[in-house]
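Encoded as structure tokens, here's the structure I'll be asking about.
With one protein chain removed, the remaining protein chains of the complex are shown where they sit.
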Amino acid sequence: MKKIKLNRDYLITYGMVILFYIIMTILKGTGNLTSLFSGLLVPICVYSILAVSLNLTVGILGELSLGHAGFMCVGAFSSAFFSMCMKDVITNSFVRFLIALLISAFVAAFFGIIIGIPVLRLRGDYLAIVTLAFGEIIKNIVNILYVGRDSDGMHISIKDSISLGLKDDGKVIINGAQGITGTPHDSNFTIGIILLLITLFVVLNFMHSRSGRAVMAIRDNRIAAESIGINISKYKLMAFSISAALAGIAGCLYAHNLSTLNALPKNFGYNMSIMILVYVVLGGIGNIRGSIIAATILTVLPELLRGFSDYRMLIYSVVLIALMLFNASPGAIEFKEKYSIKRLLSKKTKTKEVQ
Amino acid sequence: MSFLNYLINGISLGSVYAIIALGYTMVYGIAKMLNFAHGDVIMVGGFVVFTMSTRMGLSPVLSVLVSIVICTLLGMTIERIAYKPLRNATSLAVLITAIGVSYFLQNLALIIFGSDIKLFTSVVKVKPLVIADGQITITGETIVTILACMIIMTVLTLFIKKTKAGQAMLAVSEDKGAAELMGVNVNATISLTFAIGSGLAAIAGVLLCSAYPSLNPYTGSMPGIKAFVAAVFGGIGSIPGALIGGILLGVIESLSKSYISSQMADAIVFSVLIIVLLVKPTGLLGKKISEKV
Partner (left out) sequence: MALLDVNNLGISFGGLRAVDNFEVHIQKGELYGLIGPNGAGKTTVFNMLTGVYKPTDGIIKLDDKNITGMKTTQINQEGIARTFQNIRLFTKLSVLDNVKAGLHNDYAYSTIAGIFRLPKYYRTEKAMDEKAMELLSVFDLDKEAKLSAGNLPYGKQRKLEIARALATNPKLLLLDEPAAGMNPNETKELMDTIQLIRKKFDMTILLIEHDMKLVSGICERLTVLNFGQVLAQGKTADVLNDPEVIKAYLGE
């Protein structure tokens, strides 16, 4: 029988992230990190935050969402837009980034709520396809959005940059499919790790609080949760919007690490949402630490496979299938249970418990 | 008159979606899984015909037949290797595996054919139909696509209603365990479902590439997703639902491309899906599910 343990688990997760930070910083300082790899450090943080936040929806709330990249997209664009507008007003990059961060979280949470209210009524695969649809709609709208600013104020169009009708002193900030160019480079690996730790703090503490317990109760048995007076829609929406807000933060981190931000299918489309889901499933549904490990490994893996050039994504896909077959197929699970060291050692106690 | 043109284009595109959606819906009905790799089988079908017909100059009919056979075998192989071991695993695990298969097919095609867009020579040799003094032109591709869709629907409905194998499919989709107890070979039935779905995907691939003559390793993924949306739209698991969902989706896409904005078309299609699901949570023709307390 499995015992549920708490606090030590927490500390291991935080410790793991901090250790990773220290090792990477040392490697970087001593020049032992290739430029390719050090370029991956912030993305690792971005994808870890995304994976942890999606795990809140998939593992803790128990709903399959395929639109997580949409929330990241909203967070990225809202925060980058803010930073672009305030580039000359707020010169302290830390303060500017902090406000951008809050904006990304709030805007993404807002979208989480307005999407969650209708969507969370649906179940299972239907919920999955609708979240996918929402993610695509967000990406699509961002791609046709033109926003510019001149001495008269803001101008918005969904046609093209010319129809903004900007004056000579005007500047296009969001330029349709070209997105936002020139976002200040306000984020770095340290900030990424801090944000990851904050995400962990929020998700782990939420999980082990009254509200998190209510969310998990709903996941395990909705009807029973209702019968003991838990407000289903409130807690579903709460978990969903917290998850969205954290994805927004990841978007902010992402946007401020790049000079050009545009919504391509690759970074904000359903492919990205699916990629995040892969991290969650491989790391273990509901397993927060696993999400981080899986996100890190799978972000690095394609780079490690670079030597195989064209074959790397092919190998990646084969590894993915093999991992799933090994982890999830009933046959493999039985095999692992039969021959696990733990079980062989505890055989005696097992039989005692069964009788 | 241009409205009629757009409408006919929409029905044609919708027919392709309907054929793909059929594969989705049948597999979902029977294996209860979202086969994300289905869209990529379309792409494989397209490439087989491209290689044989456009590159090697073989007869289009022969290439289409070979393409159907290859995709059928491919579908069965995928099911056997990647999905069968996960028969009783969580639906998420199967979903991720399907995504893995999808990546695999895309990247295999990328290695073999490269990422550049190939110009596909239409395999349809039917003359366009010009009516109303040339105001409406119906291309040969459109005629063949709509006809193919109608024929497939009819044959498939008859197959499920009249044959033993079709009845076995219905039984398995209703209750796998009970079907097995009644002597239905569940494994063979699931395999057959994948075979039919993939064969249809090959046909859809050829029709799609004939109408929109460009082909690359990612050609299948967006139509795949849209067809999946169509299947959900019509009520996943329902064959007439796939037809209605597919055609509606094609028409909405075509009309919004023409009248609103071509960039917004996808967003509009997805918005309609969301609205439909909010009103009818299991799609237009989907069965209502309720949990017994």
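Letters A and B name the chains as they come in the text, with residue numbers starting at 1 for each one.
Quick note on the criterion: contacts are C-beta pairs under 8 Å (C-beta built on N, C-alpha and C of every residue); 3 or more make two chains touch, one makes a residue touch a chain.
Quantities reported herein were computed from a predicted structural model and do not represent experimental measurements.
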Hidden partner chain, touching residue among A:23, A:114, A:177 or A:224: A:224
Given A:70, A:212 or A:269, the one touching the chain that is not displayed: A:212
Residues from subunit A at the interface with the omitted partner, ascending: 1-5, 201-202, 205-206, 209-214, 216-217, 219-221, 223-232, 238, 286
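To be clear about the criterion, only the chains that are shown with their structure count from here on.
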Centre-of-Cα separation between subunit B and subunit A, whole angstrom: 31
Touch list for subunit B against partner subunit A, complex: 28, 34, 36, 82, 85-97, 99-101, 103-104, 106-108, 110-111, 225, 228-229, 232, 236, 261, 263-264, 266-267, 270-271, 273-274, 277-278, 281-283, 289, 291, 293
Residues of subunit A that touch subunit B when the two form their complex: 58, 64, 118-119, 121-126, 128-130, 132-134, 136-137, 140-141, 143-144, 158, 223, 270, 274, 277-278, 281-282, 285, 310-311, 313-314, 316-318, 320-321, 324-325, 327-332
